[in-house]
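Got a structure here, written out as structure tokens. Questions coming.
Heads up, one of the protein chains got dropped from this complex, but the rest are sitting where they should.
Order as written gives the chain letters A and B; numbering starts at 1 within each chain.
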Amino acid sequence: MQRAVRHAIPRAVFRRVLEAIAVALILATICFALVHAIPGDMALRTAVSRLGVENTSPGAVEQIRESEMLSRPLIAQYGDWLGAVVTGDIGRSFVSGRPVAEELLGASGYTLRLAAIAWLLSYAFALPLGIAAGLAPNGALDRATALAAAALSSLPTFMIGIALISVFVLSLDWLPPAGYRRPEHLVLPALTLALGLMAPSVRIIRNAVVEVQDASYMTYARIRGFGRIKAFARHGLRNAGVPIVTFAALQFAYLMDGFFVVETLFNYPGIGDAMVKALLARDVPVVMGCALLIGTTYAGISLLAYLICMALDPRLVDEGHGSR
Amino acid sequence: MAAADRRYLWMSGVAAVLIVSVVAAVWHRDPLHQDLMVALAPPSLGFPLGTDHLGRDVFARLFHALPRSIGIATAAMAAAAFFGTSAGLIAAASNRLVDGALMRLTDLALAFPGLLLAMVLAGLMGGGTMPVLLGISLAQWPQFARMTRTIAATVLTEAHIEASRLAGLAEWRILLRQVMPRVLSQTMALATLGVGGAVLTISSLGFLGLGLQPPTPEWGAMITELLPYMDLAKIQIAAPCIALFLTVLACMAAGRRLAEAR
Partner (left out) sequence: MPRNIWLAALIAAMFASPLSAFAQDELRVVEPFQLQRLDTQTGGFQLRANGVTETLVQTNPEASVLPALAERWETSADGLHWTFYLRPDVTFHDGTSMTPETVAASFKALLPKGNLIKNAKIKDVTAGEGTVTFTLEQPFAPFLAYLLDPAVPVLAPSSFGPDGEVTAIVSTGPYRIESAELPQGLNLVRHDAYWGEVAKIERVRVDGVPNPETRVNIALAGEGDLVLEIPTTAIARVDRSGEAKIVRAPVPRVVMMLVNVKKPQFADVGIRRALSLAVNREAIAVTVMGNAELAANQYFPPAMKGWHFDDFKPQTFNLTEANRILEELGWVRGADGIREKDGIKFAGMMQTFPQRAYLPVIAEALQAQLKEIGFDLTIQVGESSLIPEAQNNGTLELGLGIRTMIYQVPDPVARLTTDFATDEPSTDATGATGWKSEAMREAVAAYNRTSDPAERLPLQRKMAEILQDELPVIPITFTDEKYAISERLEGFVADPVMQTRPLNHLSFKE
């Protein structure tokens, strides 16, 4: 079995990487089509985003059409982009004029910092709560977390954010309302996201733990004289880990949605904000750069989750050579 | 959960929507009627939940918003469920190549955040019901496809299917007659959960100012509109918050019960 694992994993990783590239390219192509399919004057949109609602002149619009070469056939524009991407150049933003890579690097840095903190924070709460609830199904804690999780997942992110702002900023005056420059600026956005992330994960963790508890090897371990918690720590944790890791990777899309609301609410710079602005401004290079980034990040996260699952439970490698 | 229990769940859901619709219809005030002179009035007999910044009855708006939000959410989920389930069934019944391609497409769509999609559509198309509906269903169909594909794959390996195949039943017939019913109950559960999520998305869009077009009453938009008047309109803000919370909670609870019912 060990040998099988050693051979299967590099092959699966290689396949995943190829897939990730394909997914990212297709996503970018779809975005290109979407931006161009929707009617409207591209140059005008870009000009308004650059110059502001009241300050765009016909001359500026024509200048942008000229300099960004927007009147060429779409297939030529797409071909040029693809050709440049192969050489590692993803272009310059129509709006800001800076290289897309530089812009996305800046935005995704902020997003990554916030995402990592929010994610860690959510599991710092969810793991102990979920495990404790799962070890005693239908106990008081289980019921309480079920209720809290149901309540939290019924609240939109903006309501959680507004509630946190009114308590910690406006009433208690403990934290700053908006910004990104100091560590305390990150607290409220991270907490807003973490509360939203936490609600489903507590239940997933709890269910995984319950399922493992009922498994035969746990009964066996208990017969061998291990205590409830010790048996779980020795045998259960590993097995419960697989569905939890799989789910954690799936939270990516939720995080992206949450980002946009949080970025708007707390004036935090990030990738959600960058992408929506770029789409509205028809800033094609940035839109496609975002698509590439989101595609590869998503694929990267699911690859990571896959590898962790393999490490937790090598038996999974046999099943389907790494397809989900 | 027994069939009777499930019926009870459905009936209570339908009854709740009916009651709200009746209240909305009977309540004598027009949710669109403005009287700028009574803007931000506190709750009274005439206005049980007070008035908003344009002097409209918050109670009437609250109740008119429910059927609309639920309606759009249901329509979006129905579309998502239809296309997702079809894609899942086709994938399950097809050869490796088509199956693989369809499932990769599903993964791809799953990676794309739904709120963002709806927002962009609303921003580019100019708002309204259509972009909201489209955005939500585009973001939600992969879930259905994936679930259907998993269930169908399990069912298709069962012995009685093999028997039907040997009996000469066409593949699509097997899919419709024997696989579909098994998929359907789970689809209903997922869709009910999804309606809750869709109501949240609609209100988030309203919050960002890109949802349904004014003056259509919508909870997210009602909250955003009144947020600047936080001091004067606490009850007017709390009411849509609570309504939104309870509706989503009910959808989620119903969906979970349906999912466990199998």
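As a convention for this text, a contact is a pair of C-beta atoms (placed from the backbone, for glycine too) under 8 Å apart; a residue touches a chain by one contact, two chains touch by 3 or more.
It should be emphasised that the depicted structure is a prediction, and the values quoted were computed from it without experimental measurement.
Engineer: Just to verify: which one of B:Leu54, B:Leu134 or B:Ala253 makes contact with the chain not shown?
Structural biologist: B:Leu54
Engineer: Hey, which of B:Gln34, B:Ser86 or B:Ser185 is the one touching the hidden chain?
Structural biologist: Candidates B:Gln34, B:Ser86 or B:Ser185; residue touching the omitted chain: B:Gln34.
Engineer: Can you work out which residue in A:Ile90, A:Ile165, A:Leu191 or A:Met218 touches the chain that's missing from view?
Structural biologist: A:Ile165
Engineer: Can you tell me which of A:Ala60, A:Ala215, A:Leu250 or A:Leu304 touches the chain that was removed from the display?
Structural biologist: A:Ala60
Engineer: Spell out, residue by residue, where the missing chain touches chain B.
Structural biologist: Residues in contact with the chain left out: 32-34, 36-37, 39, 53-55, 122-128, 209-210, 213-215, 225, 227-231.
Engineer: What is the set of chain A residues that contact the non-displayed chain in the whole complex?
Structural biologist: Chain A touches the chain not shown through residues 40-41, 44-45, 47-61, 95-98, 113, 116-117, 165, 169-170, 173, 176-183, 264-267, 269, 280.
By definition in this document, only the chains that are shown with their structure count from here on.
Engineer: So how far apart, in whole Å, are chain A and chain B when each is placed at the average of its C-alpha atoms?
Structural biologist: 22
Engineer: State the interface residues of chain B toward chain A in the complex, per the touch definition above.
Structural biologist: Checking each residue of chain B against chain A gives 104, 107-108, 110-116, 119-120, 123-125, 139, 196, 200, 203-204, 207-208, 220, 223, 227, 230, 241, 244-246, 248-249, 252-253.
Engineer: Using the touch definition up top, name the residues of chain A that touch chain B in the complex.
Structural biologist: That would be residues 19, 22-23, 26-27, 38, 40, 150-151, 153-159, 162, 166, 250, 252-254, 256-257, 260-261, 264, 272, 275-276, 279-280, 294-295, 298-299, 302, 324 of chain A.
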